[in-house]
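Here it is: the structure, laid out below.
Every protein chain except one is present and positioned as in the full complex.
As written, the chains take the letters A and B, and residue 1 is the first residue of each chain.
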Amino acid sequence: MLIVDVLLAGFTLGGMYALIAMGLTLQYGVARIMNLSYGEVLVMSAFGTWFAVTRLDWNPVAVLLASLPLGYLASWLIYRVLMMPLVRRSGAGPALEVDSILATFGLLFLLQGVLLLAFGGNYYSYSYLSQPVDILGSQVAANRLVVLGFAAAIGLGLYLLLTRSRLGTAVRAVAVAPRFAPLVGIDVWRLSAIAFGIGGALVAGGGTLLSMFLPFSATMGVVFAMKALVVVIMGGVGNLLGCLVAGLMLGFAETLVARFVDPGLTLAVNFALFLLVLLLRPAGLFGRVAR
Amino acid sequence: MNALPSPAAAGNPAGAGRLALQALMVAGLALLAALPWLGADDYLIAVGINILQYGVLATAWALFSGPTRYVSLATVAFFGIGAYTAAVVGETLPWPAVLAVALGISVVLALVVGLATLRLSGVHFVIFTFGLAELVHQLVNWYEVNVTRTLGRYLFVDITQVQIYWQLLALLVGVLATGWAIRRSRLGLALQVIGDDEVVARHVGIDTTRAKLLLFAISAGFIGLAGAVMAPRWTYIDPAIAFNPVISFQVLIMALLGGANRLFGPLLGVLPVAILFELLSGSFPNHFMILLGLVFMAIVYFIPNGLFGLLQRRRHRAGKEGSK
Partner (left out) sequence: MSAPLLKVAGLTKAFGGLVAVDKLSFEVAPGEVIGLVGPNGSGKTTAMNLISGALRADRGSIRLGEAELVGLRPDRIVRHGVARTFQLVRVLGSLSCADNVAAGLAFHPGGAFGAGARERIHALLARVGLGGREELPAGELTYIDQKRLELARALALSPRLLLLDEWLAGLNPTELREGIALIRSLRDEGLTMILVEHVMEAVHALCNRCVVMNAGVLLADGPTAEVLRNPEVVRAYLGEDVETDDLPPPRLPTGEAATQLNLGAGGQHA
């Protein structure tokens, strides 16, 4: 069944993009850091998972449980050590955007260099739950279903955290009005570090999930970061629902083009979609137009 | 990329000083042009080509990104297009026509990309240019695989290293002269105003999108030309070589190190970085990217205003202490 094939592939890919983009939208929408090295964290996590699974005989799901807190910690540290000086220097003004883009651009090359040194430029993968499952007459690898399930669970967890908890309310307050949040007793910098960390947890989790069903290489982080950025901006910065919708749009567009036109044109489709959305709605699908 | 400390710090060189400076520049240029006749060996010419290439790229990059503060990460997209154009038509057209085609394609692409993204905020532009090189790379790949069925091309044209050197030198003079002319034109004033406050720019009647677009196209044109000029140096070109993202990155480092807000700022950054990378890539080929990243971050953190800004602040401070 072609339709089921396309639906499942589109949902898995789109769900992954949405998950990764949610992390980035937290980093950019709340902590105001445009993190170009975001994709490298994803790839590092994928390689970490590969190492744990193939060398230490861990179960990938166990790795997922470890990679979430590790991703949080690593990103929290990146924010405190590398980003804080820039935040202080710019007074969180407009210069921060340019400075953070430049600093994380440097970080991108640094991390990619480390990965290339450790693993070279080849593709890596491992086998996990690759036996096919029959769904409505269509054969699907079981790992894709597992990935889809976890991606949905993590996304839902984040949504509940942001809408139902005190911490989430504070995070949203910083996203909407960073200048006024301190007036109600919110420590903006602490919250920014936490949001940046949560973003890191999501992308690390995304890397582990990615490694379960796709081969990966040291240099593919850039493309993922770019797609995540495209999703974030298409959906409207800081908007989780926007991430979901834009992520799925991208996932389906890519799946359709790869299936029916040419796999070599997926990036072109991404960009075409990106431009189309921005020309029609400059603030993104769910973004608010600034006053 | 922050605003320079204070234009007053630059001071106005007296007329005599300016004249001397101009004479010095002309002499330096003549010396550079004559270098191949002064017994420079192949290695020296190769180093010269490398430095001149980045000199053109960094100056052209700053032509647009300096005043507008739109960080373009697309340098290699235009550079690669220039190089690839030369590889495709280099053996069938006379060389000046090859350069004209490369220029034309780069400018048209810049206009299309700019028209679509420069109306939007700076971040959208950064994201788009971040992916543009990869996008063009993929499209060229796709076209070559599916349409021409030749991935990778050989370019045999009768152009020597010394001729490449001279072409690049001419191009560098061209970029600098263009930058100088723009600074004195209405467009230059418009860009200064846009860089300071875009809202005010619109309210004094500046069509900000058009001004940025124009400049982006000029900058991309020079970058594309540089790519075409460099193409014969490789003889073999495939998309992975032509669209190597490290080039964008190096150009950015150099321009930022020198100072993107000054005409000669980027050149100031080209020399040390080009030499440093020459040494690094020779001694630590496997650690090259790591070192690249570290150098870049060091510049962002410790020399945010570029060497030019650093020098100016020094002079400013010295001047203040002197007046006490």
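Here is the rule we go by: a contact is a pair of C-beta atoms (placed from the backbone, for glycine too) under 8 Å apart; a residue touches a chain by one contact, two chains touch by 3 or more.
These numbers were taken from a predicted model, which means no experiment stands behind them.
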Of B:A87, B:A133, B:L155 or B:A190, the one touching the omitted chain in the full complex
B:A190
Full-complex touch with the removed chain, picking from B:I206, B:A228 or B:A242, is B:I206
Residue positions on chain B contacting the omitted chain are 3-4, 6-8, 186, 189-190, 192-193, 195-197, 199-208
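Here is the rule we go by: only the chains that are shown with their structure count from here on.
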Chain centre separation in whole Å, for chain B relative to chain A (CA means)
32
The residues of chain A that touch chain B in their complex are 34, 36, 82, 85-86, 89, 95, 97-99, 101-103, 105-114, 116-117, 222-223, 226, 229-230, 233, 262, 264-265, 267-268, 270-271, 274-275, 278-279, 282
So in the complex, the part of chain B that touches chain A is made up of which residues?
1-2, 69, 71, 73, 116-117, 119-120, 122-124, 126-128, 130-131, 134-135, 138-139, 141-142, 145-146, 245, 249, 252, 256, 286-294, 296-297, 300-301, 304
